[in-house]
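Note that one protein chain is taken out, while the other chains of the complex remain in position.
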Amino acid sequence: MRMPWTCPNGYSDSRTLQPVVRNLNMFEAAPDWTVREWLNTDRPLSLQDFQGKVIVIEAFQMLCPGCVSHGLPLAQKIRDTFGADQVAVIGIHTVFEHHDVQGGKPALEAFLHEYRYRFPVGIDLRNEGERIPATMGHYEMQGTPTFVLIDKKGRRRRQYFGMVSELVIGSEIGQLIAEPL
Amino acid sequence: MRMPWTCPNGYSDSRTLQPVVRNLNMFEAAPDWTVREWLNTDRPLSLQDFQGKVIVIEAFQMLCPGCVSHGLPLAQKIRDTFGADQVAVIGIHTVFEHHDVQGGKPALEAFLHEYRYRFPVGIDLRNEGERIPATMGHYEMQGTPTFVLIDKKGRRRRQYFGMVSELVIGSEIGQLIAEPL
Amino acid sequence: MRMPWTCPNGYSDSRTLQPVVRNLNMFEAAPDWTVREWLNTDRPLSLQDFQGKVIVIEAFQMLCPGCVSHGLPLAQKIRDTFGADQVAVIGIHTVFEHHDVQGGKPALEAFLHEYRYRFPVGIDLRNEGERIPATMGHYEMQGTPTFVLIDKKGRRRRQYFGMVSELVIGSEIGQLIAEPL
Partner (left out) sequence: MRMPWTCPNGYSDSRTLQPVVRNLNMFEAAPDWTVREWLNTDRPLSLQDFQGKVIVIEAFQMLCPGCVSHGLPLAQKIRDTFGADQVAVIGIHTVFEHHDVQGGKPALEAFLHEYRYRFPVGIDLRNEGERIPATMGHYEMQGTPTFVLIDKKGRRRRQYFGMVSELVIGSEIGQLIAEPL
């Protein structure tokens, strides 16, 4: 049974909301993302481009308060803290609600510009007639913000929906960094 | 000479940025707003509707980080703190940049819904060929977020561009409340 | 019946704890404080010294987490925000627990020095055999931190035990400032 697709709303929630954690089968290769268009990069990116590095995916929506106040600032902080040779940070714009008003590339471009986010962001591909975009579906994400940690071998190791503490995600990134290639 | 129209960006700025304060002529009647469409109210509103009350205007843009992290939450806090019989809170969506991607009513509706803002919000009217919308122009606002305090007699008494401390704006609202009608 | 003498503990509490508010009889003159020793002032102070000004008393203990994280920083912010000709800020060290380890003047001096608090602080006088010091008793404070607002005529107008929002206390100070002498 699926959990409801809800967006953890707003700042006040973010103090109390416990993340929904998924401990994944360590041997499962992460599905590649299915991206319609990219921003903050001059060419399309795939999981293979980051082999040997830890990958942090932050799935977000522009109109999701929990993403704006928590998920995206944390993604940027991860980008600023770890060397690009060790950790890759990728944003995926996974619009699953208010499709008509937050889907476009120019709006997302203005958003990333104003908030000064510099990591690559892909717009999740939504197939005609579908509510949930493709990457969001393949990863079985339950809403936004969602963080996914992928290890150096391309295996999905952890997935958080909601707010996650810096100490926790920092420790998990550290453990994945320490693993042998 | 006009100051540049800039949007104080993001949360980190908000800690250090001093607001630009305007002490206004106490006898100047506030210009009425010029609103294209309203949200969170079932009828158009005018300054006259609030005579006898203190009015707090929060001018904002959806894509302005300083509005999202500071201005709008403070406006809501003012709404929650003071009785509606004493203080009116009005948002004005004064889009002066990225016009193509943040101007529409449905997008603003989704934004207010997701962030759970319940006070009335008017979309500032922008005349053809103009960059700055009308209310923003009449009030000579320098950017967003801007707070305007209007007294019980409809006179504009204070205007802040940027971050303003709760203690300061709280005190000024208190002083205006204490004034005789 | 008296409420229990408890100290709102710690930072996490401070987010949720509602203050206990007392609306006082507007015609009651504030009791003067009963202070054993003063710091941050070269002479003893009394209520009469501040006639014509709004007085903010912050009652605290060095070993009270809610005072250290909330009450004292707010008192300093009030001191920094309002002119000394309009608002006086007075700290009172009202020790009612752990008497043996937090009562001394040298310890309080080191504390105020390290935290850089510059407003006058009086050590509440505790009579032999009493648990509650004198000023705390006269004001019927229920614990720390407690804020007391006294108007320009020396009348106690409001008393908060616990956390109080900046918007609320700012507004009340503003209203007292606006009152005619």
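Going in written order, the chains are labelled A, B and C, and every chain counts its residues from 1.
In the analysis below, a residue touches a chain if its C-beta (ideal position, glycine included) is under 8 Å from a C-beta of that chain, and two chains touch if they have at least 3 such contacts.
No experiment lies behind these values; they were computed from the predicted model shown.
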item	value
Missing chain: touched chains present in the view	A, C
Candidate in contact with the missing chain, chosen from C:39, C:64, C:89 or C:150	C:64
Missing-partner contacts on subunit A, residue numbers	77-78, 81-82, 165-175, 177-179
Residues belonging to subunit C that touch the chain removed from view	7, 9-11, 63-65, 68-69, 73, 98, 100-102, 104, 106-107, 110-111, 114-116
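Assume only the chains that are shown with their structure count from here on.
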item	value
Chain contact topology (line, ring, star, complete or other)	line
Most centrally placed chain, judged by C-alpha centres	B
Chain centre separation in whole Å, for subunit B relative to subunit A (CA means)	33
Gap in Å, rounded to a whole number, between the CA centres of subunit C and subunit A	47
Where subunit B and subunit C are represented by their mean Cα positions, the distance between them in whole Å	35
For subunit C, residues contacting two or more additional chains	none
